[in-house]
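Showing just some of the chains, left in place.
Going in written order, the chains are labelled A and B, and every chain counts its residues from 1.
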Amino acid sequence: MSINNPDVDLTRYQRGWDKLREIDGEAGERVIAALQDIAPDFARLLIEFPFGDIYSRPQLDLRAREIAVVAALTALGHAAPQLKVHLHGALNVGCTREEVVEVIMQMAVYAGFPAALNGLAAAREVFAQRDADAAAATSSVG
Amino acid sequence: MSINNPDVDLTRYQRGWDKLREIDGEAGERVIAALQDIAPDFARLLIEFPFGDIYSRPQLDLRAREIAVVAALTALGHAAPQLKVHLHGALNVGCTREEVVEVIMQMAVYAGFPAALNGLAAAREVFAQRDADAAAATSSVG
């Protein structure tokens, strides 16, 4: 993804873009692409601040960061699309399905059973999509 | 802490009580003690469900669980007393101060800067209390 704004710190932008792809993969790229028509500057800011500034910091590994974000988005309860992106992210950086389910279950204690139930529904969708993607990849190889 | 209710599953209760002490230490014990006058049954349920049922499950280690709860309580924003208890908990089970500060900072992305700023204020209080406790322990030893 190229950018033609002379005020943009390209190092920071590139670092963010690489980190976003590492964590969220295609689900993250789709979020960025979907912003181009309505708020392209926000796409850039999303790459720069969360990914270029925060996720690139070495103080916490990506596995711990994804556990934190799955917990927070489950607890907040109003961010199902972003929770799904980060469930992919958690699995992409090495968390197991059992672990992310466990984080969501734990949120029943802090945000109530409805928040946890809705988090589990998001996990079910993400797992099914990954199974379908894996099956498609296998069959196209075969 | 003894309990005289024949309907209580003592194994689960004891497991929860041990887990609460392992994670939250004295801060957790104070929460339980404070409930005795107003809702002693809720103290029991708090030991049994979050600690006896959830935190005792082996699917996630305590370090990951405390990262999850620090993230969630920072993001929710209305639970400063419980966030402080779990900042102690996170440090008790092996997270560093730098790591919990980093989790709180990351929450700026998901719940906004005010939630993160209030989380950092809670961390400052917890760190100061632990420093004071350590200083008192050292001086009483000396």
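Quick notes
One rule holds for everything that comes next: contacts are C-beta pairs under 8 Å (C-beta built on N, C-alpha and C of every residue); 3 or more make two chains touch, one makes a residue touch a chain.
As the structure is a computational prediction, the values presented were derived from the model and not from experiment.
The complex is a homo-oligomer: 2 chains are shown here, and the full assembly described by the structure file contains 6 identical copies.
Basically, only the chains that are shown with their structure count from here on.
Computed centre separation for the pair chain A/chain B is 27 angstrom, with centres defined by C-alpha atoms.
The touching residues of chain A, when paired with chain B in their complex, are 49-50, 54-55, 57, 59-60, 64-65, 67-76, 79, 82, 98-99, 101-103, 105-111.
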